[in-house]
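Worksheet for the structure shown next.
Note that this complex is displayed minus one protein chain, with the remaining chains in position.
So, subunit A:
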Amino acid sequence: MNMKADVTRRTLLDVQDLHTVFEKDGNEVHAVNQVSFDVKEGEILAIVGESGSGKSITAMSLLRLIPSPPGRIVGGRVLFNDQDLLDLDDEQIRRLRGRDIAMIFQEPMTSLNPSLRIGRQLAEPLRVHGSVPKEKVRERCLELLRQVRLGDPEKRLDAYPHELSGGMRQRVMIAMGLACLPKLLIADEPTTALDVTVQAQILELLRDLVRANNSSMMLITHDLGVVARYADRINVMYAGRIVERGTAEEIFHHPKHPYTLGLMESMPRLDQAPGSRLTPIPGQPPDLSDPPPGCPFHPRCRFAEARCRSERPPLEQITDNHWKACWVDTDAKR
């Protein structure tokens, strides 16, 4: 069961120095800046960060779904099964979307077309990729709805989205994502719009289905609690860069980067003394069109030193399964 330390597994997705910029009022906004990470086969990788840290843009860059203009991928490589997705032409990448890499969006309330029945939308990836013969599409849709544990699938197929609750719609979205048995599923904050009890159900469902299909998943979230339970490895993103990386256990129990520390402290925990206060991270995320010199986190960092203001720390390995981009030895200072 312990897959976390498994380093022998094959790499499914290898992102190297991905760099995405947006043109805004003549300025270049570096939404994703030299980001590198990999996803192993059968792994659940989490990307964590607050709003505007570039996690969604990273995901959309992988599938080349960045609206262009104003967005542009200016550098890096996205190797999927050793093939660079950035080299593919439009038709090739279109064929890959939904079939090899599928994506689930964060807003189940708006991700379904209100004017089409569930059955037709669920069948869309199957029809687009022709992965199931036409007469079997309905059968496969029913099977998918059963897989995502949506009750009464026959009836749901003929329902319109407004007749379903948020959780049910997200189940439909998951079914759509999994329809073609993709090797990689990108879930962009799949539970943000749902209430807490449904959140846990949906995440468990996602994990079980991904495991059952032997797929990998990239889970994008701002909720560290979610990550700890479901992810194998974690990448923490801040201001378009990865600032800390490691196995879920490592990051959760021994966070090293001040930003990750801040995230942990701003999260309510059960083992806290009753009445104690949460510690927020002061300040705002930096304006990415004019990032601060040095470490992008230094204006908000309580450990910041002179060096942090002038030199940007690289992402360096500190233990077997832990990387961080910080000059300061936070353990010593705490």
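Some notes on this structure:
FYI, contacts are C-beta pairs under 8 Å (C-beta built on N, C-alpha and C of every residue); 3 or more make two chains touch, one makes a residue touch a chain; residues count from 1.
Following the convention adopted for this analysis, contacts and distances are computed from a predicted model.
Comparing "Electron transfer flavoprotein subunit beta", "Monovalent cation/H+ antiporter subunit D", "Aldehyde dehydrogenase" or "Binding-protein-dependent transport systems inner membrane component" against the UniProt entry of the hidden chain yields the protein name "Binding-protein-dependent transport systems inner membrane component".
Among A:R99, A:R156, A:K256 or A:K324, only A:R99 touches the chain left out of the display. Within the complete assembly, A:P125 is the residue of A:G54, A:G76 or A:P125 that touches the hidden chain. Residue A:S111 is the one among A:N33, A:S111 or A:Q199 that touches the chain not shown. Mapped onto subunit A, the interface with the missing chain covers residues 63, 65, 69, 94-99, 102-103, 105, 107, 110-113, 115-116, 121, 124-125, 128-129, 173, 176-177, 179.
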